[in-house]
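Removed from the display is one protein chain of the complex; every other protein chain stays in position.
The block that comes next holds subunit A.
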Amino acid sequence: MPAQIDIKEVHWLLDIVQCIDVGVVVLDRQYRVEVWNAFMENHSGLGPDQVQGRSLFELFPDIDRPWLERKVESVVQLGTRAFSLWQQRPYLMRFKSYQPITGQADFMYQNVTLLPLAGQPVEHVCLVIYDMTAAAVAAQP
């Protein structure tokens, strides 16, 4: 990315974050949602206005809270990335499979990358959620 980004490019970047086929969520230290892209909106059925400022655990009570907290705390404390893989944990939040005809899984398998966002100390963590369903189905015996 260029070092200097003009305002037009900021719009492009926002468009790209919106359209890209991965989930992007930014959380503050209280696990409140600050950014929620179109992928998240489309798969969860929850629009940005419904999630903005609300706790992720409130929105998705099924999330294994101690598990996610441990990952996020490590990202915040150490400033390093953390990962979750579908092989160990099939998903972070349960999204239904959206290919009713060809889909062979009931839900979306997910890989998740947790990134510390700039700041000292780290105040925000970004979750990037990848749809790994195709790989998971292909790996099934």
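One rule holds for everything that comes next: a contact is a pair of C-beta atoms (placed from the backbone, for glycine too) under 8 Å apart; a residue touches a chain by one contact, two chains touch by 3 or more; residues count from 1.
Just so it is clear, contacts and distances are computed from a predicted model.
Among the names given as "biotin carboxylase", "ABC transporter permease", "Response regulator" or "Minimal PKS acyl carrier protein", UniProt records the absent chain under the name "Response regulator".
Contact with the omitted chain, checked across A:Gln50, A:Gln77 or A:Gln99, is made by A:Gln77. Listed for subunit A, the residues touching the missing chain in the whole complex are 70-71, 74, 77-78, 80-85, 87-89, 111, 113, 130.
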